[in-house]
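All protein chains but one are shown in place.
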Amino acid sequence: MDFNDTKEEAAFRADARAFLTANAERRAGARPVLRQSGVDAEAVKRCKAWQAKKAEAGFAGLTWPKAFGGREASPILQVIYNQEEDAFVVPRGLYEIGLGMCIPTMMAYANPEQLDRYVKPALRGEEVWCQLFSEPAGGSDLAALRTKAERDGDDWVINGQKIWTSGAHLSDFGIIVVRTDPNKPKHEGLTFFFLDMKSPGIDIRPIHQMSGARHFNEVFFTDVRVPDTQRLGAVGQGWKVSLTTLMNERLAVGDVQRPEVDDLVELARKVRIDGKPAIQNGAVREKIAEWHARSQGLKFTRFRTITALSKGETPGPENSIHKLVNASKLQDIASYGLDLMGAGGLVVDDDLAEAYAMFQSALLSSPSSRIAGGSDEILRNIIAERVLGMPSDIRVDKGKPFNQVPTGKR
Amino acid sequence: MDFNDTKEEAAFRADARAFLTANAERRAGARPVLRQSGVDAEAVKRCKAWQAKKAEAGFAGLTWPKAFGGREASPILQVIYNQEEDAFVVPRGLYEIGLGMCIPTMMAYANPEQLDRYVKPALRGEEVWCQLFSEPAGGSDLAALRTKAERDGDDWVINGQKIWTSGAHLSDFGIIVVRTDPNKPKHEGLTFFFLDMKSPGIDIRPIHQMSGARHFNEVFFTDVRVPDTQRLGAVGQGWKVSLTTLMNERLAVGDVQRPEVDDLVELARKVRIDGKPAIQNGAVREKIAEWHARSQGLKFTRFRTITALSKGETPGPENSIHKLVNASKLQDIASYGLDLMGAGGLVVDDDLAEAYAMFQSALLSSPSSRIAGGSDEILRNIIAERVLGMPSDIRVDKGKPFNQVPTGKR
Amino acid sequence: MNFDFSDDLKQLRDQARRFMTERCTPAVVRRSLDGQETYAADLWREIAEMGWIGAAIPEEFGGAGLGYEGLCVLAEEMGRAVAPVPFGSTAYLAAESILTAGSDAQRHEYLPKLADGSLIGCLALSEGSGNPEPSAIHARVVGGRLTGAKWPVADGGIADIAVVVAIDEHRQIGLFVADLAGVRRRDLQTLDPTRNHARLDFDATPVQRLASGGGWGSVQRVLDRAAILFAFEQVGGADACLQMAREYAQERFAFGRPIGSFQAIKHKLADMYVALELARSNAYYGAWALGADATDLALAAATARVSATEAFHLASKENIQTHGGVGFTWAVDCHLFYRRSKQLGLGIGSAPFWKNRLVDLLETRNVA
Partner (left out) sequence: MNFDFSDDLKQLRDQARRFMTERCTPAVVRRSLDGQETYAADLWREIAEMGWIGAAIPEEFGGAGLGYEGLCVLAEEMGRAVAPVPFGSTAYLAAESILTAGSDAQRHEYLPKLADGSLIGCLALSEGSGNPEPSAIHARVVGGRLTGAKWPVADGGIADIAVVVAIDEHRQIGLFVADLAGVRRRDLQTLDPTRNHARLDFDATPVQRLASGGGWGSVQRVLDRAAILFAFEQVGGADACLQMAREYAQERFAFGRPIGSFQAIKHKLADMYVALELARSNAYYGAWALGADATDLALAAATARVSATEAFHLASKENIQTHGGVGFTWAVDCHLFYRRSKQLGLGIGSAPFWKNRLVDLLETRNVA
């Protein structure tokens, strides 16, 4: 075992740090960066400027082919860049899905002219992409989507509704999977496209979350035309293409969410139990110890994944562990921190709330963490089936034409 | 709300207490009564003598019809008798299944001559009964039993194996459910009998549990003949009869298992953390509080059930709560108590172990509590389906002939 | 033994449930959530007219004299409806403080007006972060005048009077009644906007001391009694969450079947049910202890509070989880319960506080 960089890695790390030092501000103080309300117009400008700079310097799309502006670097260099970037304040939240999921799908399925047209502008941040998969009736059953596309000459005509689309209102293009044959079984009647988000007939409405955030959207399609040339993969092969996209989702690693254990330690030094700092209380200590062990376990599990990556191995669904453990831990730490504050924990006013109100904020945002991008229950299923080889759930819809599968009232 | 006895209840309570005071020793000291190794020959004698005395005095079969030696009393009187008996040392473990499950089933299905022959001897403790339902291949899927009975003249001939039969080696008679038609779906091919446990062809072998206990048995049947007159219910109606038996199982309330929360409090006063009694440690206190709240919740839930009973309502599967909560609590308290003892917690020698080794003993017996008589998982299913109205699990064996249902290697 | 509410009280419960279902709809709750109103004043007036605020106040002080079991039954329905009214602050805290610690004159002065809704009451205890404890009380009464900041005070922004925990000239803890007219107040933003919370800045405010409200014991006594009533509100809220989750799980399909047919959901609901039933049983015992002024009232209160806080927290968060994506939207009602769960769970001391107190009481009992 060895935690040191190789010579090549060290050189790259120095380059990255030099670039960041020259172009960004070092992070200081403990105030967490919260992304409650998504990205506003000002933030969009900052994001665009930063992405352009990053691409210019060759730090965007590190692992991508050189032909597309990348460096064909090992994934470990991406990890190193991320580690370095974490120490700086840089604008985020606009390109993760486009560059992490949409463009990789394009690279696997689009034709050379299309790649020529779309990849570099995306990399330079000039065009923003979103992903249109989820639907109201789908939920955990992602493939149970009903938005339909019907062939009309050289075009397809899309009608229906997508939901949970991050950044739809800021996007230029989107990738979408739709049902083109409802008489086929669920996974077989789907087809995949990319489309212009400014097309006539697209109506985007932000979703107001309980946390106050509004970065997800509902997207309604009324007779939206997409040329057949923008189809990715064969007709009826949409599910296969979607899996490519989703595979890339699992590789993307989320932000560190606050409060972390250290924030709880900080709080427990400050609030008092029976006149003494809470951190002296045995119950508080046990909880801190348990969450610390879990945090460290996740951190080192990621180190093991990075090691596997750098040896050219593909990390498996073991990564599901990360979100499964983290989301509940966040909710539990948030709730427990508030318990330590007593009634004062209710208050979120800036001038009165403890710890920048991050515990309160996490209490309200953590329920979505346990659901979005694969619920706790789905993640446990994934681990049981794909890692441990358990049989899949009994599928009553298997092989049935999609339009004959029972549906509920909700 | 009122915790006082009615006049009738108070009079009965006084009677019961007088009977117990005259005939049994009051329980003293904290040493728990453990039933690790079942009932030995000496204990059988004591059980028989006590049951005879109880029946003589009219405290056995309180709720049974007078014709069978009962008092036709309200269930609340049974509860009162049990409360009183709990304060005395009385021998237990031999009649619970016979009187609680077997004879009630007989009362529902046997003919008058049979009841005349069997009920009173059972009530007086002269004859012991056992219940032969579970099979190795069944487990939670109780009805998936394979022991078969074939008609031969006026008899049926039984071949196969039962398991988890409490007290089989001490029993005179047993009730048994067997498969009489393997071509019918699982629940439809069963038939129910009672039989003489001394019949030729019955081979009884005790099961050695991890806790050291041996009160369960395997029972092997080789060409065991049972007259058709000992059939209970119609041919093919065995499952329906079994449900009568099992319904009575849910009404039986288990012994209080030690260690209880008070035992943990006692231990926590004695063992030390950082030179101070463990009970001063915040973590220990939180756990005690949580378990106390759960214990009390169960106690008062039982009070609510008793109230319902005394109003003539039938308690529902809500009773499943009791075993579900208690079994895990027992395992958790046992494990935590040992944690407080540190390495010393390993020791079970009588002269050195803390608290009569009841924590160690419970660590080894609690796994069976979480499984026997309905596993945690089955109990959650029962609560979800029968109390909360959730749909049943998808049944792939539904309607299939039993001999075509897939089986595994174990 | 009869461990159940009387038929009369069951009728009261059914009546309250019907009334709240009709008048305290989610739309009403959301008017407070969205800041259109500070609390549901119309609803509050109707509740007052029915005599519910004074359910446990003896008739001689203008109450309905239904006893504590009556108040418990109503509390459960307030919780079930996430009612945006100062019911708990007025009935469980202010009125109870005055009833248990006030002189006869004080009772006659305040209780009839609290009972008929002409005064809203609150308890001003907290001074910022931390659970209740004597050393955290700095507000001080000198010469009958109170100075100090109290926050958050539930319903402090809409209350007419506050029962204030403060220290006197001799540094002894006492309970004091303050008229809030003229006191500087500021509404606070909190996790649960459906209940008003304020910061009260007392500056030589004239107060009168509750006759027997001396020492931390008198504060704890108020909290103990309130804990049982809070437990009923929490049980009501938890029950509502379980019912929402049940219905959703039966009606929502995934993979061609109701999600309630998946064991992950079934077992989650079973766990919610188990926690709720344990909490309900402990709350029932608390109701009895409150009515009978039992010797183990304090232990019964701590036990009920610990169970109920756990049950509502579990039910409110797993109700969201059962709902999936829509569960965490503003438009769906799940979060109303999740917020209220924390509001009730922190309000009079959080779970760690009550667990510690429970063991204090267990220790005393076992020694005695």
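Every chain is named by a letter (A, B and C) in the order it is written, and numbering of its residues begins at 1.
In this section, a contact is a pair of C-beta atoms (placed from the backbone, for glycine too) under 8 Å apart; a residue touches a chain by one contact, two chains touch by 3 or more.
Worth saying up front: this structure is predicted, and the values here are computed from it rather than measured.
**Q** Just to confirm, in the complete assembly, which displayed chains does the hidden chain contact?
**A** A, B, C
**Q** Which of these touches the unseen chain: B:Ser134, B:Thr191, B:Gln257 or B:Asn319?
**A** Touches the omitted chain: B:Ser134.
**Q** Just one of B:Ser211, B:Gln230 or B:Thr307 touches the chain that is missing; which is it?
**A** B:Ser211
**Q** Would you mind spotting which of A:Asp5, A:Asp196, A:Asp332 or A:Asp349 touches the chain that isn't drawn?
**A** A:Asp5
**Q** From the listed residues A:Gly212, A:Gly275 or A:Gly297, report the one that touches the chain absent from this view.
**A** Spelled out, the listed residue whose C-beta touches the missing chain is A:Gly297.
**Q** Mind listing the chain C residues that contact the chain we can't see here?
**A** Touching the missing chain: residues 262-264, 267.
**Q** Extract the touching residues of chain B with respect to the undisplayed chain.
**A** 134, 136, 138-141, 144, 163-164, 207-212, 270-275, 281, 283-284, 331, 335, 338-349, 352, 354, 360, 363-364, 367-368, 370-372, 375-377, 380-381, 393, 395-397, 400, 405-410
**Q** By the contact criterion defined above, which parts of chain A meet the unshown chain? Give residue numbers in ascending order.
**A** Per the touch rule, chain A residues meeting the hidden chain are 1-5, 9, 76, 262, 265, 279, 282, 285-286, 288-290, 292-294, 296-301, 303-304, 306-308, 310, 318, 321, 324-325, 377, 379-381, 383-385, 387-394.
The rule we apply is simple: only the chains that are shown with their structure count from here on.
**Q** On a C-alpha centroid basis, what's the spacing between chain B and chain C, in Å?
**A** So the centroids are 41 Å from each other.
**Q** Could you list the positions in chain C whose residues touch two or more of the other chains?
**A** Chain C, residues with two or more chain partners: 250, 257-258, 265, 352, 355-356.
**Q** Please set out, as single numbers or ranges, the residues of chain A touching at least two other chains.
**A** In chain A, the residues touching two or more other chains are 273, 281, 283-284, 396.
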